[in-house]
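Please read through the structure below; I'll follow up with questions.
The excerpt is restricted to a subset of chains, each kept in its original location.
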Amino acid sequence: MGVSESKPPRRLGRIGLPAAVICALFGACLGLGAFTFDYAEGTSYLSNDPKACVNCHIMREQYDSWQKGPHHANATCNDCHVPHDFMGKYLTKMDHGYRHSKGFTFQDFHEPIQIKPSSLKIVEDNCIRCHTSMVSDFVAHAQVKGEHVNCVHCHSSAGHGPRR
Amino acid sequence: ALQQNIATRKREAAATVFQIVGIDESTEDPALWGKNFPKQHDGYIRTVDIERTRHGGSEAYQKLDADVRWRDIFAGYAFSIDYREERGHAYMLSDQRETERVTQRPQPGACLHCHSSNVVAFRQKGIDLGARGTLKDPLLSAAGQEQLHKGFEAICAMPYSEATKLVSHPVTCLDCHDPSSMALRISKPGFLNGIRVLAASDDPVPHLPSVERWRKGDRAKPYDPNADASRQEMRSMTCAQCHVEYYFKGDQKLLTYPWHRGLKMEQIEKYYDAAEYKDWTHAISGAPVLKAQHPEFELWSQGIHARSGVSCADCHMPYKREGAVKISDHHIRSPLLNVARSCQVCHNYTESEIKARVAVIQDRTADLMDRGTDAVNQLIRVIAEAKKAGVSDDDLKQPRELQRKAQWRLDFVAAENSMGFHAPQEAARILGEAIDYARQGETAVAKLRAK
């Protein structure tokens, strides 16, 4: 990976958009009826605008803290929370679409919301994607054991500022 | 239905402004406040619930039966008759009226300061005794304050049996909230006096920044939490109105918080020593001993949470989402019964992991406390034996002083209700000292016997 990759694409992938939309909608629709989905602004998932996430008031806290966080100017929600390979991106959106809609509708999720290990892995891959140059030394070193580097162990406030 | 659900949530999110009707400075009945704030009221009334945790919870079992060694430690004092695990706020007034400490021993009206809603009772008494103004004056006005303090002083000195007729509710909304704005405010004179003398002392209190700030100022006016404290500090001071060490000063039984030198265990001891104060003379050993009482605020003050700005309310009244709004959970109880909202907001571990961490801390405290209890008990026994064997009171003065020191320390941690959690290392340090003094006393007695 070179430095040039440290500016990630912030637009939706150009190819295969329709398929992606279908995947994401499908995921969300498993959680909600199509109409409800629309009313709850379920299409938020297809946008990269952070405001899309806050359409769901449950994401308000993260939105507010992200605005105060150190990355506000550098990274949006999806820069961190969605994989940047094409398939991963839409599979994740589908999965999240399903879980978020279901959680929101049935109010049956764990509060406070805690990031899932699989989602955290995605986030950390994104840290490395942007910061390859900075962390290449110890990341390479870790890969010897095939483990991923736990950036959030130390930088837990990177996305949302200090927890407290 | 789903769709409706979302609509409801959107509506809830909009309803954030308070609409306060029909309550004022004399509204004691929580049901009336509840009409304006039904969610907070729902939580408030749930403090009747009974659920036990390993070292806490709300089952009012008899502590003197759970560990009989404490009967001897309290020998000669009301606490040796009846001493229970405390429970929810709903019970505070009835538990006090019914405890054998009250039914079998005379107690002063001062007891009521922390077991009832008494803003109105204090003020009315003050007015009756000639204080300016009426109940319509805001509590924080000069007149309101004059009424409050005057009535408080008078009621402290009354016999409990009479004073208790002046009140009819456990702590209610009015004790913690300003009826016109719902802001927190301090209404208990004992705390207003106590925090004022603390501010005037030089004990560093990095966890109370407004006090530190006041100290750097011109000190023209005494420190006043209602004027000076931040909202985050108020979220602890509200509780520190009652969850503190206290004693009744002089014949007037004036409820007093012994913070004149600072909040630490040793500083409080020094205050009592200098005042030559004792709570009672130990019935078995003859030592002039002190009783510690629920120093939650004092111990919390020495812990890392206080230092990090984490308030009582953060853990004991965590925010709770009700639809789209967040409210403070007024069901005040052990946070271990509500780990998700109390702890997981800040600590990103599983519930079982968090409970395990608390268990490690509490078990270590309990372990040392067990040693301390043994040590103090043995000291009491050997002093009594020495007395019987004819050792003079003069010779026994030092061992008895050592018992006073040891017992004060042991009881400080035992009477505190978090089993060391509020400040784990400090609790262990205090217990280490308790053991040191108690065992030194034993050696001293053994040496006397060898003479």
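First chain written, first letter: the chains are A and B, and each begins at residue 1.
The working rule: contacts are C-beta pairs under 8 Å (C-beta built on N, C-alpha and C of every residue); 3 or more make two chains touch, one makes a residue touch a chain.
Computed from a prediction, not measured in an experiment: that's the story for all the values here.
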Given that each chain type is shown once, what formula states how many of each the whole complex contains? A x1, B x2
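Throughout what follows, only the chains that are shown with their structure count from here on.
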When the centre of a chain is set as the mean of its C-alpha atoms, what distance in Å lies between subunit A and subunit B? 45
Seen from subunit A, its contact residues with subunit B in the complex are 32-33, 35-36, 39-40, 57, 104-105, 110-112, 114-115, 156, 163-164
Hey, which residues of subunit B end up touching subunit A in the complex? 2-3, 5-6, 9-10, 13, 308-310, 321, 324, 340-341, 344-346, 348
